[in-house]
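Every protein chain except one is present and positioned as in the full complex.
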Amino acid sequence: MIPALLSLTTLGLLLGALLGIAARFFKIESNPMEAEIEAMFPGSQCGQCGFPGCTPAAAAVVAGTAPVTLCPPGGRTLAQALADKLGVSADLSGMEDKPPTYAHVREGLCIGCTKCFKRCPTDAIIGGPKQIHAVFRDACTGCEKCYEVCPTECIEMRPVEPTLQTWYWPKPSEAA
Amino acid sequence: MTGTILVSGPHAHGAISVSRTMALVMLALLPATLFGVCIYGWPALNLFLVTVGSAIIAEAGCLKLAGKPVSPYLKDGSAALTGWLLAMTLPPWAPWWIGVTGSLIAIVIAKQVFGGIGQNLFNPAMVARVALLITFPLEMTTFVIPKPLLSSDAPGFLQGLAISFGSGFPVDAVSSASTLGHVKTEIGRHVPLDTALAPVFDKLTSFLGYMPGSLGETSALLIVLGGAYLLFRRIITWHIPVAMIVSLLGLATLFHWIGPETYPGPLVHLLSGATVLGAFFIATDLVTSPVTPRGQLLFGAGCGALVFVIRSWAGYPEGMAFAIMLMNALTPLIDHYLRPRVYGRDRKGEPLVYEQERESAQ
Partner (left out) sequence: MKLFKISGGVHPDDCKALTAKSAIETLPLPALLHIPLQQHIGSPAAPVVRRGDQVLKGQLLAHSQGMISAPVHAPTSGRVMGVGNYPAHHASGLSVRTITLKPDGKDTWVSSEAIPCDPFKLDPEEIATRVAAAGIVGMGGATFPSAVKLNLRTRYTLKTLVINGAECEPYLTCDDRLMQEHTAEVIDGIRIMAHALGVEKIIIGIENNKPDAQLAMETEALNYPEVSIARLPTRYPMGSEKHLVQTLTGLETPARGLTADIGVVVHNVATALAVHDALRHGRPLLSRVVTVSGGAVREPKNLRVLIGTPVDDLLSYCGGFTSTPARLISGGPMMGQILPSTRVPVVKGSNGVLALTGKEMASDTPMPCIRCASCVRACPCGLVPLEMANFARAGDLEGSVGFGLMDCIACGSCAYVCPSNIPLVQYFNYAKGELTARQRTEHKQLETKRLAELRSDRIEKQKQAKREALAKRKQAAKAQQQEAAEAEA
């Protein structure tokens, strides 16, 4: 009995010491996770998360100071993907499943104030001072920055409709 | 009309369903079961009914507890079939609580806890049999000499009830070991094989099945007929039964040639114990066997080899249940690595390249 006790204790102490040494000498300094997380973000630097861009937002998410639900354009899919990657559980109930939208200028109400195109992070709005503005639908990410500043409220956010080229079969829902 | 439901094709279906598949398997088992009931008498019938009945009740209970719709799942007949197969492997005069316990283990622990039909890793009937064998070794290894149902020295209906539900095995009845059990014990006592086999093994009797054994395992003839029927109806394919029998007989022949006094020959292995029942009905269980032909061959060969190993060198005379369960554990691995060759690709998964293309490329 005593030899068994002694040998097991010695083994445990030895292995624990080995683990401690490994933790000290093989520690990873920088966190490559931040770059990976940033790659998952939409990348339009829209600022809706409250951070001045996607890089500081990624750092905050990795550090744990920001929740995984921080990115509105990313929606539930991004929040779930971030939660999976970081291994945390996320409460997604607050996030509405917002369908993708694009901005549309109602030209009859546009006064050409240029406030919107100065804010667009992808330069998707064309126009000049005192000229009617219009939105390039393909370049618009639906971040709503223009929508927030328009003084005449002539910008409306329209849902992106499926076309014959983009439509596909929904997942079957079955009893099983 | 169709405007509201968005369903993809195909819009036609073959005349197949899960309940039909299970019904055909039960039909194939019927001759051997009836034979077993006939030769072992009323207690066998009681045990059979109790086992199947408790399997169905256990399934209904679990489904209700899980909040699933009871009727469609019960109607597919899988619980009844599990109970039926379990009953086939039980000693015919076992008391009723063996059947009930076995069914509960099979349905609740080995099937529903894993997620219900299609989700179990191990064959439920085999899990139950192994659990019973280890927990109640006495009741599970007490076999009887056949006594035809309505003959003079067979127990009558009321006596059958007493054996199954009441006092149990009558003191003056004659119990007997199964063929494999007897042979193993004798070989253990260093009795030469021929002497050990002579009283218990006769080719014709073993083939027809009029000998001590489990409820439905004894008649190799009737089980093979049932298996042939299943093959004909395309419920099972030939890969697992053939691979298993060939592997078992191959090893048996080899070792019988090496040591004819200690290793029974291939015919003994084929005709006694649960060999044919296991090969045609138990190893071929759809949920727990691999899905590709190559995988099925490997699975069958592994089962056969393990049965031989356990019968010859391990502590139990019959190794079918253990062998099948061990191979069931390997099924996901087999399915992961042994995938069929895709049309237009080679074995490695790269697109095919033809000679003329290679030439024109050069």
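Quick notes on this one:
Labels for the chains are A and B, by order of writing; each one numbers its residues from 1.
The rule we apply is simple: a contact is a pair of C-beta atoms (placed from the backbone, for glycine too) under 8 Å apart; a residue touches a chain by one contact, two chains touch by 3 or more.
As the structure is a prediction and not an experimental result, all values here were calculated from the model.
From the options B:V287, B:V309 or B:L326, the residue with contact to the unseen chain in the full assembly is B:V287. Looking at B:P31, B:G116, B:G250 or B:G265, the residue that reaches the missing chain in the full complex is B:G116. In the full complex, subunit A touches the omitted chain through residues 42-45, 120-124, 139, 141, 162-164, 166-172, 174-176. For subunit B, the list of residues touching the undisplayed chain reads 1-3, 5-18, 20-21, 72-73, 76, 78, 116-119, 237, 286-289, 291-292, 335, 339-345, 351-354, 356-357, 360.
One rule holds for everything that comes next: only the chains that are shown with their structure count from here on.
Across the complex, subunit B is touched by residues 169-170, 172, 175 of subunit A. For subunit B in complex with subunit A, the touching residues are 6-8, 69, 72.
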